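Removed: one protein chain of the complex. Kept in place: all other protein chains.
Every chain is named by a letter (A, B and C) in the order it is written, and numbering of its residues begins at 1.
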Amino acid sequence: MKTERIGVSIENSLLKQFDKSISYRGYKNRSEAIRDLIREDLCGRQITNPKVQAIATVILVYDHHATKLMQQLTALQHSHLLKTISSIHIHLAKHECMEVVVLRGRVAEINNIAEKMLSLKGVKLGRINLIPV
Amino acid sequence: MKTERIGVSIENSLLKQFDKSISYRGYKNRSEAIRDLIREDLCGRQITNPKVQAIATVILVYDHHATKLMQQLTALQHSHLLKTISSIHIHLAKHECMEVVVLRGRVAEINNIAEKMLSLKGVKLGRINLIPV
Amino acid sequence: MKTERIGVSIENSLLKQFDKSISYRGYKNRSEAIRDLIREDLCGRQITNPKVQAIATVILVYDHHATKLMQQLTALQHSHLLKTISSIHIHLAKHECMEVVVLRGRVAEINNIAEKMLSLKGVKLGRINLIPV
Partner (left out) sequence: MKTERIGVSIENSLLKQFDKSISYRGYKNRSEAIRDLIREDLCGRQITNPKVQAIATVILVYDHHATKLMQQLTALQHSHLLKTISSIHIHLAKHECMEVVVLRGRVAEINNIAEKMLSLKGVKLGRINLIPV
């Protein structure tokens, strides 16, 4: 991985604020923080393209007593076996579980599977995160 | 406004993607695009503080036939006269209007006024944008 | 505009929280609040389609001393005359202005014009809001 060094002009006052903010968050240097901003920006633009290959992290909060929910979730993952990479299960409260399912595929496809999960009866909250690969 | 020139190390492949993306969007140089990313990042963090001074742009889509809505909207703006700067009215369709109201004040206060507007009967869609000043 | 009355089952605890939240924001009744949630949801999904007709509200914060910026902004609006509906100008601070420009057209087109505005030298912050029509 080859690296280039570029020059960036920036107003003193803005630089001061930025330095303060990134040091508070734990950054050791500005280059790292600026690279992260650039990657984040590109990533946000890429995933608006439905054909781009991406990883989806689907976060589900559900009531594990909901009839058939767990079977349906498992079935949904198995019917898209090539797109489901892995999942993690967390016990939140007496009746509540959280499951994080990682999917891989084109943005449109994995969004579609993720929305099917979110719409299952018993799923109370859901989040879809897409990261282009 | 004094300006400083800083050096940023960045992988070739990332730089290439970034250059392509910003030139497509119309940027003439990288410094400008990177400064914009930095400002956007700081701005997003600042407006989570309810005490920060900000400008809110409240966008409302409403049916101007809704009983009393226009009077209520005007009354709401007048009762917060010092915080309402200006507004613009756009005729969208036969029954639909759009109004952009600009408010100034602390984040918590102007959010509160903005949410009162959004909750009025007849307001169909609303957006609140906060920019710290 | 014909209206239908539908029944919605909802857990007591969730309903209680929702009622508290919407009354705090100023809603007079639940139907209004639920309709707003539905419109917001549909609206967010529609504007991911680049071909949908929409209204864009572009918010720009800029330094009015920036060379040629105001001419460029005006030129950009005039060169897309049919898509620019209106604009509002607000004096923020000694050197800072805010301009809210309202554009109408297909999502892809108005996004494109809006990004050209945001990338102009001197524009410090920008926001694009899309509302389908």
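Things to note:
Note that in this section a contact is a pair of C-beta atoms (placed from the backbone, for glycine too) under 8 Å apart; a residue touches a chain by one contact, two chains touch by 3 or more.
Keep in mind that this is a model prediction, so the values were computed, not measured.
The chain that is not displayed touches the following shown chains in the complete assembly: A, C. Within the complete assembly, C:Gln17 is the residue of C:Gln17, C:Gln53 or C:Ser79 that touches the hidden chain.
Although one chain is not shown, part of subunit A still touches it, namely residues 22, 25-28, 32-33, 35-36, 39-40, 43, 55, 57, 59, 61, 85-88, 90, 92-93, 96, 98, 100, 102, 115-116, 118-121, 123-127, 129, 131, 133. On the side of subunit C, the interface with the absent chain consists of residues 1-15, 17-18, 21, 30-31, 34-35, 37-39, 41-42, 45, using the contact rule stated above.
The working rule: only the chains that are shown with their structure count from here on.
One finds 25 Å separating the Cα centroids of subunit A and subunit C. We define each chain's centre as the mean of its Cα atoms; on that basis subunit B and subunit C are separated by 8 Å.
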